[in-house]
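Here the complex is missing a single protein chain, while all its other protein chains stay put.
Chain nomenclature is as follows: A and B, assigned in order of appearance, with residue numbering initiated at 1 for each chain independently.
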């Protein structure tokens, strides 16, 4: 396995690399059961978070992951920074490059920015979400979580529900699920279904057909509230009635012992009901915990100067 | 002494627990005279600050306390977080719970939120101020400070002055003072005096009567500037003239060698004059220093997995 500098998307990973990251996440997760949850491999390394789009949850997850590997974490506060002063992203990256950072964790609302940054720095760049493009650590934690309950994913089925069109989670997670042998289907209103969909992905316009397909996992996407103002999006209530996990649909999940996933944070009453939040086979909190373990595994894997794995 | 998970208020503490926290704060304070002010007991533990109400001073105090115990500190930036996206507090707590944090330090403008959070997480929750309810680490540092100058507090008298009605400091500090054997009196305008006051607390409507009561400590509360717009509050000047520590009243403190306390930050010209800030027996800065030592003691006391104290 050739050492790799950046994690930009799932598409560019080999199966071997995916398996390496998933395999190493397990011992990191075991660490969380101990009172000292910290190990030394990244001591003296600096992780900088560069979030052009706020996401307290994702940023905290990376920060805790880096701290548990003994790295130093610094936040580059873009809102106060030279972005306001009109500095371009590449000028910022040149500055960061000169600071001899080890990692830059970047989120940006525009697709491709992490790739642009990665080409212009020797630091390891980790894409923490770029526009509608990719969110690879989310995909890796989703795969890790799905395997915890289903073990071998081959031949299993995941139904991804919601605003597929604007979702980097849908893109990255459906890709890793398929790479690990799952079948994937999308359930979405026509206005939120992408025009181009890989042939091997099935699409549904209503829950009944989707349930008939017999998924093992139901993966609800977050409704972006910004979207609710736009013409192609129904009202929150209409969305809930047509595409949300109503209590009636939750009963189907329960009867069939289906697993429930969501990238968080949830909109109660839109994607999901209060009852859904307490569903016995919900993996939502497990996804959060696994997020830290998987991000530790990614940071460990990309560590500068790492010897190639034999 | 049974191990305890959370510090939510003073009322629920036993005398033994109060004494334990106060006793352990002293060696931590001694540490501040050394060049290396750090000890290892919380190495590898994660302290998360969750401040729904800004307070740089209190948050910094906890952060420095945690760092000096070798813990990792992370701030959950509520203003940018999913709170904006409509996520409820409990959903945030579920997320934090899944992150396997060791401590959550919470401030919220609504009373009872820390208790709600504590019931929903295995992490140790420390109340850093909730509405008008409680501010237990403030009370503990006040007690520690009062003891530094008065030693045994039994039979001593503390006069608490100002907006008693809306003050969690008044509530928590008057309680711990009485638990340690002090007599407490309130001095406040009628509009800012609570309707229900414990029988053993004396109340005054003017300084003359309060001075006649012969307090050992005069504890000024902070005037919340937000309050100045409200109808039941006099103007800043009127407040100062009637209830502030004017230079004439400061002279009384000086003549009688009374101690002066204030939780900070002060409003010069409202609660206190410039001369009052330089008063020889002011304990205001000592309170800040002791705040870090006491918070270290609280973090140490609650540490997960701590063996019960023999």
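Quick note on the criterion: a contact is a pair of C-beta atoms (placed from the backbone, for glycine too) under 8 Å apart; a residue touches a chain by one contact, two chains touch by 3 or more.
The model shown is predicted, which means the values in this text are computed figures rather than measured ones.
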item: Hidden partner chain, touching residue among A:16, A:30, A:94 or A:274; value: A:94
item: Contact residue for the chain not shown (choose from A:45, A:262 or A:295); value: A:45
item: Residue among B:24, B:61, B:74 or B:273 touching the omitted chain; value: B:61
item: Where the unshown chain meets chain A, residue by residue; value: 43-46, 48, 72, 74, 76-78, 80-82, 85-88, 91-92, 94-95, 97-102, 304-305
item: Chain B residues that touch the omitted chain in the full complex; value: 32, 35-38, 54-57, 60-61, 63-64, 67-68, 225, 264-268, 277, 284-289, 292
